[in-house]
Each structure stands twice: as C-alpha cells, then as structure tokens.
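Note that one protein chain of the assembly has been removed; the remaining protein chains are unaltered in position.
Letters A and B name the chains as they come in the text, with residue numbers starting at 1 for each one.
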Amino acid sequence: MNRRQLLSTAAAATAITALPRLAFAQAKPKIGFIYVGPINDGGWSQHHHEAATKMKEHFGDAVEMVYQESVPEGADAERAITQMALTGCSLIFTTSFGFMDATLNVAKKFPKVKFEHATGYKTAENMAVYNARFYEGRAVCGHIAGKMTKTNKIGYLASFPIPEVIMGINSTFIHAKKANPDVTISVVWLSTWFDPAKEADGTQALLDQGVDVVLAHTDSTAPLATLQKAGAYGFGQAADMIDYAPKPRLSSIIDNWAPYYIERVQAVIDNSWATANNWYGIKEGMVGIGEFSSEIPEEVRAEAAKLEQDIVSGAYHPFTGPLKKQDGSDFLAEGEVVDDGTLAGMSFYVEGITDKIPS
Amino acid sequence: MIRLERRPQPSRGWVIATPVLAVIATMIAGGLLFAVLGKNPVEAIRTIFWDPLFGDYASYSRPQLLVKAGPLILIAIGLSFGFRAQIWNIGAEGQYMVGALAGAAVGLAAYPTESPLIFPAMVVAGALGGFVWAMIPALLKIRFGTSEILVSLMLVYVAQQLLSAAAFGFLRNPEGMGFPGSRNFGDYPAAHNPELVAGTGLHWGGIAAVLAVIVAQVVFSRFLFGFQIRVAGEAPRAARFAGVRPGAMTLACLGISGALAGLAGIFEVTGPSGQITTEFASGYGFTAIIVAFLGRLNPVGILLAGLLMALTYIGGEIAQLMLSLPSAAIQAFQGMLLFFLLAFDVLANFRVRLGRKVAA
Partner (left out) sequence: MIIDPVLLTVSLVVAATPILLAAIGELVVERAGVLNLGVEGMMIVGAITGFATAVQTGSPVLGFVAAAAGGAALSLVFAGLTQGLLSNQVATGLALTLFGIGFSALIGQSYSGVRPPSIGGPLFGPLAGLPVIGPVLFGYDWVVYLALLLVLGTGLFLARTRAGLILRAVGENAEAAHALGYPVVRVRTLAIAFGGACAGLGGGYLSLVRVPQWTDGMTAGAGWIALAIVVFASWRPGRALFGAWLFGGISVLQLRLQAAGIAIPAQYLAMAPYLATILALVILSWKGGRGLAPAALGKPFHAAR
C-alpha cells in the first residue's frame, strides 16, 4: 500500500467527519496548544501556557483556546495534534522540538488547518516554525557576568549539545570575554531541560570549582536557590525570577511568547496567515531582559543597556567577527556577521573555550 | 468479625466478576476525584470510557485504541509466562528500548538500500535485542542467585542511557541539522511499519499482539511447557519432582518476555513513534505489568485488559482536551483501577466468612 493512497483515505475519512465542525470554526477560531510538560512545571510549558492565556485575554470572546499538557513525543503527540485538528482547531501551536515530525504528519492530513512548531526546522505550506533569539539575551547577560565575576570563572548549566544551546554558550562567552579578557567558562551538561535536583547539584559542582557567576539553559529556580546560599551570582532563565533579586539574580532572560501568539492569531482572523520561519529576538519582544539588579555597578548597567539597544536597533549582532573557532580555524572575518543558517546548525565552540562539546 | 478462608480453586464466577466490579468502583471513586477537581463527574467518566468508542470522533479514536493497546498486550503476554512461574521481570521497559535500538541500528546501517529483507531483519534484531537484555538478569539469577527484579530494573536505567547515547551519538541523523534523534523511519519505506489497512490503526505490531495471544492460549492449555510453568509458580517443590529444572524455566520465561518486549519496541519505533529519540520509551514496559495483572495472567484476559488500559489513556487524553482535566488525574485514576482490582481479587481467591473463629 503506498503512502499517498493511505494518506488520501485517511484525509477523506477525517475530512468527512470534520466538515460540519470546520464550517462552524471559521466563525470563531479555535486555537490549540500542545505542551510537552505540565502547565505548572514552573518552566518551559508554563511560560507557553501563560502566553497562551494572555493571547486569549487579548482576544476575549473572539477566539476559543484549548490545550493539552504533558504530551509525550512520538505517536501520542500525533494523536493529540490530530484530535485537536478533528475538533475544529484552525491554528495549533506545538511547543517542543520533539513534536516536529508529528506536526508535519498531521499538517499533511489537514491542509486547511494551520500549524506552528516551536524550535524546529521542517515547514510546510500550512506549517510554520518559530523560535526565539535567546543568544541576544545571553550576550547581554554574558557581558554582565564577565564584569561581575571576581574569580574570573563563570559557569553554564547546559542541557543537550544541540545548536541552540551551543550558540547560547558561545554568545555568553564572547561577550564575557570582551568585558573581561581573563574570564574562563565551565560547562556542565545535565542532559535535561528541567530537573531542579540536578540543576542544584550542577550549580554546586560549578561553585566547588571556584565559579562565582552561573548562567543556565535549564528552567527551574534551583540554581538561584543554591547560588543564594553560597552568596554567588546568577541569572533568571525563561522567567524573571525577581524573587531572587537583587542577589543572586543579576538579570534574566525572559521567554515572552505572548506577542508572537497574538500576532499569529490575528493573522488567522485576518486571513493573512502564511508559513514562515520566524526567528524573533529582543526587538520583537520575544526575548525579554530582566531588570538589572542594584548589585551591578552603574557603569556596567549602562554598558549592558547600550548593548541591548544596539542589538535591538540592528547596529550590533552578537556574532560579529573577528572570531575564530575553538580549533583555531577562521569563523568570521573582521566586521562579518554570521548568517542565520550557520547559527541554526552551530556545532562548534568559539576560540577560548577549553571544554569539549560532548559527542 | 470477618474472616478469610482460602478457596481450594479460584471461584470462576468471581474471577470474571472482579474486573467488572473494579471498573465500576473506579468509575465511582474517579468520579468523586473529578468532582473534587471541579469537573462534572458523569461527563468526565463518559468522556473517558464512552467517547473513544462511540463519541463524535470515534472513527479516529477507535483505531488508536489498537495502536496503544498493541504493545501493551504484546509485552504483557510475554510477562505472563514469567509471572505465572513467579519469575518477576520488572525490566520489560529496558528490553523494549534495547529491542528498538537493535532493530533500528540494523535498519539504519542498511540505509538507503531498498529490499524486502530489511524489515524482517530489523524485526528479528529487535526480538534478539530484547532477548539478550533479558538474559542478563536470567543468567545472573541462575549463576549467582541475584534478584531478577532488581537487576532487570537497574537495566532499565542503563537502557535509557544507551537510548540517549544513541539519539545523540551513534544513531543520530547526519542530515538532522545537529539535532538529536535518528532518521525518521517514515521516510525510509523499506524499514517502515505502516498502517496495513487504512483507518484501523493496525500495523505489524497489532498483528503480532493478536498472534501472541493465540499462541500463548494454546501453549498454556495444550502444551506441557504451559503446565510446567503453572506448577513452577504454584508449587515449586512439586515442580522439581515433575522434572522442571528451575534454571531452564528462568531462561525460558525471561527469554520469552524479553523477546516479546523487544518486538514491541521495534514495531513501535518503525511505526507510530517513527524515530529513536531520548524520549522514545513512554512507560509501556511498566504499564504492561499492570495489564498482565488486570488480565489475571490469562491471554484473553490480557487482550481485554490491554484494550481497557488503552481506553483509559485515549479517553484521558480526550478528557484533557475537552474538559481541561489535568493529566495527573488520569495517572491517579489508573492507579485506583489497579488498587480496586487487587482489592476485589480477594473475593476470587477467598471466601468471606462472618462470625467468630471456632476452635478445631
């Protein structure tokens, strides 16, 4: 049996059952969200849900919002997305990389429904991808870290060696080093996006090595709690974590998906939605920088603010040459700016980082 | 006071009635739980049990029941061999993962060759992988007397790390833009495990599950081996007199459950799941233990129990979507189902007597 026959039969079957619902749906769009974790996980999924809720508040009764939490990747994801499409959703956001193939499969079966996949790279006519330029936020935080460290050792809690994380480490280090030429960075790979116990352990391991400023790519408040006990510094991740200001939290990188969700839902309402590869940063409001703590000296705060402004205005790109790769080969020439494609596939460290990326 | 008196034979009537009673009790207790959470209990129970079968979108969710139940039934049948003989394989989840890895490795090594031999080779590799992983606790038990419960369980964690190492390293998709995860088998027709009849959710795993039920039923009722297993579990010393060698029994039972779990793994990774990722394993190996008990270690019972469990999963997902029921509530609900079943089980094995004990 060939795929096309299979797909068309399935599509026909589902189209017939879905038809009455779809016709109704044009009147009041139903927006669906698929989360990989629980909505109160205090991290990634919670922020997506908060943004989804803000979107619903913005549009009020003009849209309907449904969601499903703790959806495992794989067959279960495909079923969850299909069910959302069957029940009449016109736009579905799938908020984890691991949902990529499942989203694509369902997108093929439901050509009239629109899909938005977070942090992926496969698109279709009715499937867009979106991501945030977190490396812009890391540039600002990296600068602050470089200036605030007294031991010249900063630490990074990393999750998995994928391009997004590697570019975050690189961006942090490039700007810490510009601020403080003597700085070194230690990276700990936790093999998880969210695990408070491991994050606390990882932070302690870094502190034991003499690190006094820690940045994290993992989402819980555990690192800050550990840093507070030790009297060291850190940054909020994904959320402002303002409870931990002014010490240890110097600033934070905030995931702000709400403006994007509002924009895309509006496009569906206006019938102007088109597939895209949207990679938004501080300028578009997707990445927020948390308020600078009073612990940061006045001139450093001014420098960081200027860096942020330059990124927003486009005057400066965090990955601007001259830069070399860790193995010594050339990466960017003087004044050259990296292109999005290279960034999206980044699998090497920049010069100056002594650790190796786990293979 | 209430006394329990063991029945010489489990009562046939109660054996059939207890699962039904347990389901009804769970519906009531679950309904109460949902009411406490602020949801309409009747609507919630209906969404979980009725809607997937007969609701608005049942034409989609009914086949999904088979997709979800297939691996559960396949693994549970394998486990039932061991459990009947009091050999506790708790590590089916690990055998499932290793089976998937072994089969996937074979398939990816052959990429992009197209040949009708590739899929069968992958299936054999999958069964072999699960078998080998189960042989570790088996051989350690035979040789050193170590607990198969703990060894097989520890190996689940080891297998999880192997899976992660594969997804990030040796099985990673070279064209995957640096992201973890193997190639998607949906893009590789020779290795794909597609839906065999459109709209039924039946893939090779589902067929394997049904075959396993039939074979197990035949073995247990007509073959000496089936009898030996039962005796080994209920009266080990008598079994030894009957010529059953405990070592051979351990090898056979763990081997069968390992192979079937490995099969479930390879069918799942080449079919509904599609690729090797760190999150590939979704707990089927542990849920299958519950299915085996729910089905009272009987092949037909396991078939029904697997479908029931799948119903609670799929129904639970619909309840989440339609009623915003938290996913944790479904897990608690499934735990309750098992509690009630275990509690009502006493009626099948014991007679309840009221009144004082009489001196003999």
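To be clear about the criterion, a residue touches a chain if its C-beta (ideal position, glycine included) is under 8 Å from a C-beta of that chain, and two chains touch if they have at least 3 such contacts.
Computed from a predicted structure; not experimentally measured.
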Option from B:L153, B:A190 or B:L323 whose C-beta touches the chain left out: B:L153
Tell me which residue among B:N40, B:T113 or B:Q161 touches the hidden chain in the full complex. B:Q161
Which listed residue, B:A25, B:A110, B:L140 or B:V219, touches the chain dropped from view? B:L140
Of the residues listed, A:G146, A:P196, A:P248 or A:P318, which one is in contact with the missing chain? A:P196
Hey, which chain A residues sit against the chain that's not shown? 37-38, 40-42, 46, 155, 186-191, 194-198, 200-202, 204-206, 208-209, 211, 220-222, 225, 243, 354-356, 358-359
Note that chain B touches the absent chain at residues 4, 6, 37, 88, 90, 140, 144-147, 149-151, 153-155, 157-158, 161-162, 164-165, 168-169, 286, 289-290, 293, 326-336, 338-339, 342-343, 345-346, 349-350, 357, 360
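FYI, only the chains that are shown with their structure count from here on.
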Approximate Å spacing (C-alpha centroids) for the pair chain A, chain B: 36
In the complex, chain A residues that touch chain B: 1, 3, 5-6, 9-10, 13-14, 17, 38, 66-70, 72-76, 78-80, 82-84, 86-87, 97-98, 101-102, 105, 121, 160-163, 191, 344-347, 358-359
Quick check: in the complex, which residue numbers of chain B touch chain A? 56-57, 59-61, 64, 67-68, 164, 168-169, 177-181, 184, 186, 189, 194-196, 198-199, 268, 271-275, 277, 279-280, 282, 314, 317-318, 320-322, 324, 326-328
